[in-house]
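A protein chain is absent from this complex, but the other protein chains hold their places.
Entry: chain A
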Amino acid sequence: MFDNYVFTEGSCKNVQEGDKIVGFELETLITYYRGIPCSMVHDIKVKVDNQEIEREAIRFSPDGETYFTLEELETVTTYKWEYGVQGHVRVLKEGGLSKGEHEVSLTTMIRVAYIPVPFGGTKVRKVHIS
C-alpha cells in the first residue's frame, strides 16, 4: 500500500570519497503519512541481484548529512525522518556497484503505536551504473 513511496526512481548511485568508491546509495520516501523519529525505523533491507546485503553494511540518513548504522538508529530519537523528505540508504561496499545493469531491491519497515506489527514496503528497480 505504501510501496510506491519506496526507492525513488533514478536515485541509486555509487558514492565516491576521495578517489575511492566506498559504496552505493539510494533514496526513499517514508512508507507512512507523517514524519517519525528515526528510532521508529524498524528495519531496512537491501538486495542486489537477489543477494541480501548484510545488515552491518547498511547506513541510514534522514537528511543526507548524518548517517547511522541500523543498530545506532534504534536510539536516534532526536533526528526525525520528515514526511516528504528523501531518506538516504547507503551500502558500504568497496568499489560500489559494478558497471552495467543491476536489480536492486529496497525494503523499509517502521513501527507505529496504533498498528500492532511493523509495516512498510518493498520496491525492486533495474539500475544502470555507467
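Just a few scattered comments:
The rule is simple: a contact is a pair of C-beta atoms (placed from the backbone, for glycine too) under 8 Å apart; a residue touches a chain by one contact, two chains touch by 3 or more; residues count from 1.
The rule is simple: contacts and distances are computed from a predicted model.
Note on the omitted subunit: UniProt lists it as "Sugar phosphate isomerase", one of the names in "Peptide/nickel transport system permease protein", "Carbohydrate ABC transporter substrate-binding protein, CUT1 family", "Sugar phosphate isomerase" or "Probable tRNA sulfurtransferase". Touch with the chain that is not drawn comes from one residue among A:Tyr5, A:Phe24 or A:Phe60, which is A:Tyr5. Touch with the hidden chain on the side of chain A covers residues 1, 4-5, 29, 33-37, 39-40, 42, 74-75, 77, 80, 82-84, 111-114.
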